[in-house]
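Removed from the display is one protein chain of the complex; every other protein chain stays in position.
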């Protein structure tokens, strides 16, 4: 899932200051699940903006709407009915959703309300952690199912650096050493010998090294 | 703001705080009329949205009253509520509303005295803080 | 399922005589356990004595408010046939097959037609019965406004123009040709709870009651204080209508054998009664009134009653004088009353002026009940109360006939309620185990449900009904102002003032209005939904509305009661609360209820006499019992008791009981058992315990939990206890007397000290049992050694009820009772193999020393705080400050815990005697039976619902639910089993997609309240 986090209110206020009627959009997919931009967060933000703007001496109108999935044009199309009533759009979806709206409604200013963070998994209620960087060439098969690209602070592909202490990364006690995890997994799988294989320098092209990426399924694409 | 009378919303859980409010009633313990109670089954039911909305509509103060720690009728709704209150307090600060305007409090069903006491303290505190900046801005 | 008509032969009815609070409780318990009841009362409405009280101790609640739901509960139970104005002429037959001859006096009013409008009374006050029947001065229109049945009664003899009277009734309900009806009822058992009368002090010239209007009885004083009383709740002197400045109470009038015609017993409740009146009086007038209580012993021995006494003394400044005034006079030409009295430490006559004197009159049985008792062949004692079983006070000398309440012996309301339930159980047990008695009304009920109006497509049409609750609301705010305000609110079609909204007549009015105006939402402005929601929900159902289309604005508890000094603010707040409720009710939707099968097993925690009694009771009814005892053997504290004050053999009794428990096929006993975990809901609990030497863990499924964990013998390190061999607790003394009569025969002096470790800073309550223990042991010593000199050093002798007779006997036999005060406690010093006890004798005004061969300390009981603390954490139950379990309602629900399905009995509730513990065990059995008789548990409709189209299947609800109920279903969205949902709403408040709503507390409903509140504030 894509994770995101609401931007500081101050920043959002700067965005919308020039406008009176705001369409505030949520998305019922990833950002709902990570409690950043679902129906509820839209409600909270609408209320917060309203109050903050009022304190700035301005009464704004905020229309709230949560799309099923803001990264799909058909859903974004729903907004046709309400877009005219807004001077600007603020979206709590991830960057994809924001851009989708911007692309569709070319004459409307569109602002992001969240910072899109990473592809993460939920560790427990209210905690999400980065698990994948979308490098486009998955090497989990060689690393016991744990990704050193996303989870090692130095993206080391051949083992832990000298800063790995009792399972933690040198950058923080709260970060697991990915290589400790990989090593533990390899041991559990009885594949410790795999560690000795030197992983060659990575081809970063599938990771975006060769520009914006695209997937085309010929059979489906129209 | 000489005669400022704050309006305070108290979200009270049915099993403890609301009962304590009834107890305050049957013991005729006076407390300021500024406090208006909204009954919820559990303090854990109080949505961040309800609190923020209350401020948006013009509340000068809000408090959520649940059962004493460990006594929640629903195991830990009161603890969840407490965490949520901390979260909303930070949000209020972002908005520009003093976070002291929002509090979490706990009491047992039998604590009519405490209910009256909390209501009085909260009213006094909010009175001292003055009208909510949102309300003040609305009035301006 | 089997039709109940088959099993309900005419002979399995139970006759309950007396419709007071106790009778109502008995009838309700029986009815809820699916037993048919005939409830007869010779008054024209039921409710008994309590309906005449203003407030009740120790909560100082208004009784009308607490009792009225019970009364209508009683009325609506289909198992109860209520016969008012009915007397029992005779009862013949034997247990299991009684025949009662009943005679119903003509009311001259057709109950089906009468609306209780009061036209007849205002036109012909003289011939309409209304009197509370106690008073030469205080007429009131109707005894109390929520009366059941809600109707007047005509006194035809006093009516001169019958035709005019008939015409005045708009409903055509008056029928002058009404005739008495005689009827015979067959019944299996009889519960007598006719109550007691109050002592009439008219013949006691020296008290002036007969001729001085400002001398009143405590009940009359209560009527004067009462909002429904003759003065509308204004406390004024009957002589001149002015507010009194000094009021005195004189205790023990008609009790303790003190006056001519007085009972020899202590009337048990009068001390608390006087305290309450003094406190309420002080509350009303604060510094403007003085209250003084003249007493002999303050007998505040009930649960937390001592705290009440301390509050009266310390917080309210009630004055206490230990004296028995010998006369009340009114000097010529003066309006004041002159009290003449002496203090115990002087002989000097004292005089003090008061402007009102209240006589705390005690209980006595009435002629009519004595007559009834003799017809039934009940054996009565010297004071004309029934002789009852030594261990079970509701059992009379006649099989199949049970007694409860003040007819059994003088007592207060909680104890009456306990006995009422206990008697219900005993009477029901006559009918044998509960077979599959299933409601015959199933079809009717189903049919009735179908009648619910479908309002889903209608625009909201709200009716607002605002109660004045007598003075409680109307006394402070103008209800009409509230009505006017409500009428202007959106969607409000009708707004009305409804007097006592919960009275029958108002309820009927509301119902009619709903139907006539086709209302589809209702707001009641009144008291707390906690107490009255169910009642008004029923009303909505009767009006063919879904019961959840209701909001109650608690303008009493949250406005008038708490802002008494500011009518304006109270009015504004009441408006707010009403407007909030209107806003919310508009959003209300009809809801369906959920139910679950009831688990009929019972967990009894505690294997003392209380626990065993409850276990045997319910096991005999066919329910599976799990009995968990902490120690390694059954019997509890009773294992240490030899005899009761009355001389009954405790050891034999307990031994027999232990055998029966061990051999009962439906009882599984766990010794060395510790409760370790608990989950579930009323009717389907799961409790884990470890038991046996191996601490084997097992889980038990049960529907009911009974707490009978007992208390502990106190053992404070005082007065050389555990230092000198001649210093013993009363328990040890009892054992010593039995085991060592030869040594006892050598004793010259014996001293007993009362209140050791009770009524202290650390343990503020009275242990209740010690005074009678001291008397019991003193008498036992004198039996063995008549020459012994026995000194009892006491603070207040609290030999309540018939214990007073033993106290008197002890005095007659030469036991010396000497009062001490806490500022001059006795001093004990070792002297050789004896102890020297020095105490201050206030009559002699000097210190007296006694060299005692034995010093017995009345150490009383303390709560088993370790156990109760642990259990209260595991079961989520409240406790009192001193560690006893705290029941749901100290007056009306004394054995029910606040968590449904939990009950408490015995000394885990508060200190009490073995007989009282057994009564509570029986009461608990009855209360448990009311739940066990059901096959289903109604879970209500307050559950969380998921909107699948909104759900993002994020799992937040799955993780947040404290009970692990939600799951993501095959369709990929969250599902919450309505049967398992506890209705806390945590999932709804955390759902990021706002896909979950908690029914009855939907977001739009809560936000509507917020919005309405500020709409008003800002407007």
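The letters A, B and C name the chains in turn, as written, and every chain counts its residues from 1.
Simple rule for what comes next: a residue touches a chain if its C-beta (ideal position, glycine included) is under 8 Å from a C-beta of that chain, and two chains touch if they have at least 3 such contacts.
Methods note: contacts and distances are computed from a predicted model.
Undergrad: The complex has one chain missing from view, so what does its UniProt entry call it, picking from "Acyl-CoA dehydrogenase", "Amino acid/amide ABC transporter membrane protein 2 (HAAT family)", "NADH-quinone oxidoreductase subunit K" or "Methylenetetrahydrofolate reductase"?
TA: "Methylenetetrahydrofolate reductase"
Undergrad: Touched by the hidden chain, which of the shown chains?
TA: Computed over the complete complex, the missing chain touches A.
Undergrad: For the chain left out of this view, which of A:15, A:75 or A:195 touches it?
TA: A:195
Undergrad: Name every residue on chain A in touch with the hidden partner chain.
TA: 153-167, 170-171, 177, 179-180, 183-184, 192, 195-196, 198-202, 204
As a convention for this text, only the chains that are shown with their structure count from here on.
Undergrad: What is the distance in Å between the mean C-alpha positions of chain B and chain C?
TA: 33
Undergrad: Counting only Cα atoms for the centres, state how far chain A is from chain C in Å.
TA: Result: the chain centres lie 61 Å from each other.
Undergrad: Could you work out how far the Cα centre of chain A sits from that of chain B, in whole Å?
TA: Going by mean C-alpha positions, chain A sits 35 Å from chain B.
Undergrad: Can you tell me which residues of chain B touch two or more of the remaining chains?
TA: Each of 47-49, 53, 138 in chain B touches at least two other chains.
Undergrad: I need the residues of chain C touching at least two other chains; which ones are they?
TA: Each of 960 in chain C touches at least two other chains.
Undergrad: Mind listing the chain B positions that touch chain A in their complex?
TA: For chain B paired with chain A, touching residues are 47-49, 52-53, 55-56, 91, 94-97, 133-134, 137-138, 140.
Undergrad: Using the touch definition from the top, list the residues of chain C that touch chain B in their complex.
TA: Residues of chain C touching chain B: 59-62, 283, 528-531, 554, 556-559, 561-566, 569-570, 572-573, 576-577, 580, 873, 876, 878, 886, 898, 942, 960, 962-963, 982-986, 988-990, 998, 1001, 1003, 1006-1007, 1009-1011, 1013-1014, 1017-1018.
Undergrad: What residues of chain C sit close enough to touch chain A in their complex?
TA: Contact set of chain C toward chain A: 950, 952-956, 959-960, 991-995.
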